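Shown below is the structure under consideration.
Every protein chain except one is present and positioned as in the full complex.
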Amino acid sequence: MNAENKLPKQVFRSVGTRPVRPDGVDKVTGRARYGADYDMPGQLVGRILRSPHPHATIKKIDITKAEQLPGVKAVITSKDLPDLTNGDEDLLAILENCMARKKAYYDGHAVAAVAAVDANTAKAALKLIEVEYKIHKHVTDVDKAADPKAPVLRKDCITEGVSPAPTKASNIAAQSEFGHGDVAKGFKQADHIVERNFRTEQTHQGYIEPHACVASVSPDGTGEMWVCTQGHFVFRQQCAQLLGLDMAKLRVTSSEIGGGFGGKTHLWLEPVAMALSRKANLPVKLVMTREDVFRASGPTSATSIDVKIGIKNDGTITAGEATLRYASGPWKGSWAALGAMTAFACYDLKNVKTTGIEVLVNRPKTTAYRAPSAPMAAFAVESVIDELADKIDMDAVQVRIKNAAGEGTQSSYGPVYGPIGIGPTLEAAASHPHMSAPLKENQGRGMACGFWFNFGGQSCTHINIDIDGSVTLTVGTIDVGGARASLSLVVAEEFGIDYEQVKTVIGDTSTLGYNEMTDGSRGTFASSMSAIASVRKAIDEMISRAAIMWDIPAEDIEWRDGHAHATGKGHANLAPLSIADIAARAGKTGGPIAGHTELNADGAGVSFATHICDVEVDPETGLTRVIRYTVIQDAGKAVHPTYVEGQFQGGATQGIGWALNEEYVYGEDGRLQNPGFLDYRIPVCSDLPMIDTQILEIPNPNHPYGIRGVGETSIVPPLAAIGNAVSNAFGVRMTHVPMSPPRILDALEKAETETA
Amino acid sequence: MSMVVNSTINGDPIEFSCEPDETLMDALRNRVGLKGVKEGCGTGDCGACSIRLDGALVCSCLVLGAEAEGRKVDTVEGMSDGAQLHVLQTKFLEHAALQCGVCTPGFLIAAQALLEKNPTPSEEEIRYGLAGNLCRCTGYDKIVRAVQDAAKTMNKRSKSKKTTGRKK
Partner (left out) sequence: MLYESPQTTTEAVTLLAKAKGKVHVLAGGSDLLVRMKGGYIEPDVIVDIKRIKSMNAVKKTADGYLIGAAVSCAQLGDNAALVKAWPGVVEAANLIGSDQIQGRCTIVGNLCNASPAADSVPAMIAAGATAIVQGPRGERQVAVEKIAKSPGVTSLKKGEVVEAIQLPPKQKKSGDAYLRFTPRTEMDIAVVSAAVNLTLGPKGVITDARVALGAVAPKALLVKPAAKAIIGSTLDDDALDKLAAACAAACDPIDDKRGTVHFRTKVAQVLAKRAAKIAYQRAGGK
């Protein structure tokens, strides 16, 4: 980032207002079409057979009886999805996960699928598929899997990133290191050192809409798919590769999406639907049940993290070190690396070292969950920082302010920061009324900070000017929470027209060039950057059309407030031309008017937040409630502040659920015990208080309007903020998330025994 | 064997056929075409498929299609009065009480049932009244505010209606 790029203070007309979203009415009237709400003519019902074993070799699958059942149109196994990945390891992992090949690696792993004329027939057919398994020992715990004595999932798994390379296979797929300085030296300078192990359990994004798609593949090699996804271009590319289709011949439309949070960045069942459709030569609708979603989509990693931090009596952190073990499911991920990169990112440290260790386990394939990997690392680091603050008798916020990263700081993961928001969010927290509000008996207050990178990436947008002067923006990123409203505001701003004149739509894969996955909080940042460029091109075109209409040089025309204005002497009699005026004559001045942009959106500004949380604990039962919560986050320029607040509130709430009750529970048999919303306890309305928000706007110098991503960071601090609040209420350090009632009660009992 | 079921759906007499073990949720979505009834879990834990059955708020995934025989069914599709949105629908939009929107139909139906029973609910009553509906996007804050605002508006309207009535 270049500090010289600092933006002048801009005055906005549309950006920063709070209009109703363009897709709103459809969503309150039941008209919006999500993944499962679309039908194709003649469509069949698909169903997937899943392994009940966490680790087993598939010796034989007999599909004969299922195929013979009347009404069954196709039965497939991995044989119907031959390996076309051509050495692409990541693509092979997707293929193996969508349909087990030699081995089933987790409870719920797909082993076969059917397409039939109705649901009952499909269900009956699944029962007729005979699978012969050879069962192996399994391991689901991250620390146990990392142990050299653990059952090894893959005989060819040699740890990457270690030199010299190990000679023996293990469940440790990769290791990565980050940092600078000399931590040993740093710890010598410390007056106090705290070293602890923290554990966090596996959680799920918990989007309310299960994965769903309708796929149609024709014998002529063309296909189409309707699917709920965070990235239909990526889905098209990977599905085409896996099915051996030309990418151009597969058209993918993203439906309205009922939540994703990272979980819909990955293929889970779409190639299966396509293979079924290809075999049956009819469209196939495939929808996951909620149980399927929990067992066989992509939750986040369970982790075990060792943290060691040293501090001087004056509050200076002298060194920070962490070893982070993240479970990635049966395939290698880079989740521990992300944890290792984010762990100390809030602070300006002379000596810092982090090691990320990717661990294979017999659980579903890990995928992204909102600021993936950062919340667990922050839980560990932010807990220890609070403990150190306590040791040196310094206020928790002040310790953080003293060590906060700023412009010019070399981050713990490498790059040097530009203008960033960690300091300002901490200052805002220090002076926030929440910080000084009184607490009652059994209540405690905690705070914590969080960081997320934010991404940019490949983006492509299109602006169409219609003859009535209304404007369509077509984007290739998807809208999970008001993005169409934000992007319409940006377009209105850039044209100088009203928000109501703009309609933003999500294009399918044949209408635009490639767009990356809508992840890393990039949707509004990247698509707005591309949209602004598209608008500018359309404006240039309109100026040249106005020049024709007026028969004056284009240099004498200026674009202002949604109109072409003729400037200079001799043009005083020319009334400004609106978009409608210019568009109405487009047929006679050169044809339709549009603006098109493709770009790599570089320079996504990093994001920081500070959260404050009050809890009340029932000391007899361990029951813990969040009774007050405040989110303070740097949003860059907030395009639609209401939806920015919504992101803050939603992220914080997911963090609260993670902190208190959400966890995957596996039995001794390696089977998931709680694949449903009854026992996987996401917060309900009555569990929560209002979530207060404070938006700080530190402009991102790399975006024309100063926009940063805002969607993810707010899930990072809650685990630690709640842990610190419990600690401050009862003097116990919580080291295991979720801090469920039994764990809190155990900690309280232990503390009581120790003092007694 | 399929069964033929006659119900009054969103005020209209509708005949549909369904399997005896088919849920009302599936029948409404796939036989009647009311896709505003969403499936989030199929086990009554998320409320996305909330409808009214003879006025009672229920999860349509926990009702058999066959049970709707002779009964009144109301879904989100019947909530607005022609082109005039229901106050709750308007307030959800104004407050940005939806992000992804897939839970929204269920919340609207549940909130409507809540306000009919209790036109002046406290924040706590709203929170408990809507506890059967999961939302993963909003943290519920803006949903609660939208319902509070809708209650206020609806009470104001019914008050002014009463006043006008008296004048007549």
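For reference, chains read A and B in written order, and residue numbers begin at 1 within each chain.
Throughout what follows, a contact is a pair of C-beta atoms (placed from the backbone, for glycine too) under 8 Å apart; a residue touches a chain by one contact, two chains touch by 3 or more.
Predicted, not measured: the structure shown is a model, and the values here were computed from it.
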item	value
Chain not shown: contacting residue from B:Val32, B:Val73, B:Ala97 or B:Ala113	B:Ala113
Residue of A:Arg370, A:Arg681, A:His703 or A:His736 in touch with the missing chain, whole complex considered	A:Arg681
Per the touch definition above, residue among B:Val58, B:Val76 or B:Leu115 touching the missing chain	B:Val58
Touch list for chain A against the chain that is not drawn	123, 289, 291, 620-623, 625, 660-661, 665, 673-674, 677-679, 681, 683-687, 740-742, 745-746
For chain B, the residues touching the chain missing from this view	3, 19-21, 23, 42-45, 47, 50, 53, 56-59, 61-64, 66-67, 69, 110, 113-114, 128-129, 131-134
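Here is the rule we go by: only the chains that are shown with their structure count from here on.
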item	value
Approximate Å spacing (C-alpha centroids) for the pair chain A, chain B	30
For the chain B and chain A complex, residues of the former touching the latter	19, 21, 26, 29, 34-43, 45-46, 48, 75-77, 79-80, 85, 89, 92-96, 98-105, 108, 123-124, 126-128, 130-145
Chain B-touching residues of chain A, taken from the complex the two chains share	18, 20-21, 23-25, 27-34, 36-37, 119-120, 205-210, 256-261, 287, 289-290, 480-482, 642-643, 645-646, 649-650, 652-654, 676-678, 682-686, 688, 690-691
